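Note that one protein chain of the assembly has been removed; the remaining protein chains are unaltered in position.
== subunit A ==
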Amino acid sequence: MGLRLPSKVLEHILSFIDSNEDRNSVSLVCKSWFETERKTRKRVFVGNCYAVSPAAVAKRFPEVRSLTLKGKPHFADYNLVPDGWGGYAWPWIEAMAAKCPSLEEIRLKRMVVTDECLEKIAASFKDFKVLVLTSCEGFSTDGIAAIAATCRNLRVLELRECIVEDLGGDWLSYFPETSTSLVSLDFSCLDSEVKISDLERLVSRSPNLKSLKLNPAVTLDGLVSLLRRAPQLTELGTGSFAAQLKPEAFSKLSEAFSNCKQLQSLSGLWDVLPEYLPALYSVCPGLTSLNLSYATVRMPDLVELLRRCSKLQKLWVMDLIEDKGLEAVASYCKELRELRVFPSAPDLDEANIPLTEQGLVFVSKGCRKLESVLYFCVQFTNAALLTIARKRPNLKCFRLCVIEPFAPDYKTNEPLDKGFKAIAEGCKDLRRLSVSGLLSDKAFKYIGKHAKKVRMLSIAFAGDSDLMLHHLLSGCESLKKLEIRDCPFGDTALLEHAAKLETMRSLWMSSCFVSFGACKLLSQKMPRLNVEVIDEHPPETRPESSPVERIYIYRTVAGPRMDTPEFVWTIHKNPEIGVSHLAIK
């Protein structure tokens, strides 16, 4: 207990420690380490914006330069979280503006961001550099204009899949003529046309621009003109490729692409006509990331493109690639790390694509570095899963969506238990797992037992009974996020493993059999869990044993939140007060 480092020395040592996990450990050693660590932390990550209060974060980390926040539960992406649930960025922006004026970077995911927020950011942080909004909503292009106009040193402005009220393309012209610092611009989710001359000038005066993702309103001509001005781009999201094919247009496009010798990542390609794809051939050998998931192009054209992409590490594509196309990928793209295959026709009645489990098996066999998979398929087999697990024990992320709920192994008619057992057992480094198809409680016994490193688990239409949840919550040592929908378990396992919930970030359950009574009990007994019942009808009007529609449980040190809408019921910790609904409009 005698050794005591001078704080300057400690500061210097800590400057080498980047990872927040390590910094969290450091902060627990003793009070002086806590103090030194907090004063030197530059990057703060809050995985659930309601787990801690903005004021507490701002106070604890006065020197923060980069803040990352996540708001709504992941299932909000699939419309399972009603609008108005929460996840407001404002309190955070306000708190940061007050206490941490040196903030330079804000990254938000699944949060409600208003124009007011954006204006406040622009006004409060003098050296603001990076704004990345992913799956956010609530703002308009006016807010973006405020950022563009005011943040003189803006380097990164990325709107990824946001829902933006598009009031027109004027926002782009708000970048002052003096702004030359732009490194990355992504406005692919906006609808309106921007003035191409403004964009050309902006690109011309931004020598550091490396990443440019256009929206579909930018034409091919526009694209050509921009590529000519920014041949140094490493990431490109094209505009729309749907213009009528003119011979000169094609050769101009081809030439423009061939001058982009540093291009590594290509996306966009909405409505791409297959006749235009050869214009991309020159950049294929250098591509490490290719997003064809909006390109409605048939397999032969896809293969012709992909066979040239020998360095490809990340491929997003639609099921139009078919098994045959994936076989080609397996033989040409030996560096592949990540594969995502999306359905081109999500409605089951139209599923007519020859993409089966075999496609994924091909890639698992041929691509030794494959570690991340998202695969939508109508049906699957245990045999395929066993092969995949055997061939690719290095998988870190495995998300299989068998589109048909309750679909068993279509060859043997058995549940997919054995297959997922193989995945859980074989892939020892698995961090993220999504299961689907017909699964019995047994499957979850295997997962609970073997999936020791899984942090995020997604389950739908599976299991037989309470045992399913029991297996998961008594196993899965590293589990941090669990999201479940339409599974037939109830209160027992949830209550029995209540303590486990405090070791996790969050638990989402919808359309299961959990009763309101259990939610009440859980909330009253676990002071550091927020138990939110999301139900259109007041739970008090029904018997306590009746099931609730949706539950979101998360650990927090901030207590129950004050901004719940009328359909979210938080059970007050004091049993006498009962169910409360604190809404601040």
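Assume a contact is a pair of C-beta atoms (placed from the backbone, for glycine too) under 8 Å apart; a residue touches a chain by one contact, two chains touch by 3 or more; residues count from 1.
Assume contacts and distances are computed from a predicted model.
Asks: Leaving aside the chains you can see, what is the UniProt protein name of the one that's missing? Options: "Cardiotrophin-like cytokine factor 1", "Auxin-responsive protein", "Glutathione reductase" or "Aspartate aminotransferase".
Replies: In UniProt, the chain excluded from the picture bears the name "Auxin-responsive protein".
Asks: Out of A:Asp186, A:Glu371 or A:Asp441, which is the one that touches the chain we can't see?
Replies: A:Asp441
Asks: From the listed residues A:Phe376, A:Phe398 or A:Tyr446, report the one that touches the chain absent from this view.
Replies: A:Phe376
Asks: For the chain left out of this view, which of A:Arg60, A:Lys252, A:Lys391 or A:Lys418 touches it?
Replies: Spelled out, the listed residue whose C-beta touches the missing chain is A:Arg60.
Asks: Consider the whole complex, including the chain that is not shown, and state which of A:Leu172, A:Ala460 or A:Leu482 touches that chain.
Replies: Of all options in A:Leu172, A:Ala460 or A:Leu482, contact with the hidden chain holds for A:Ala460.
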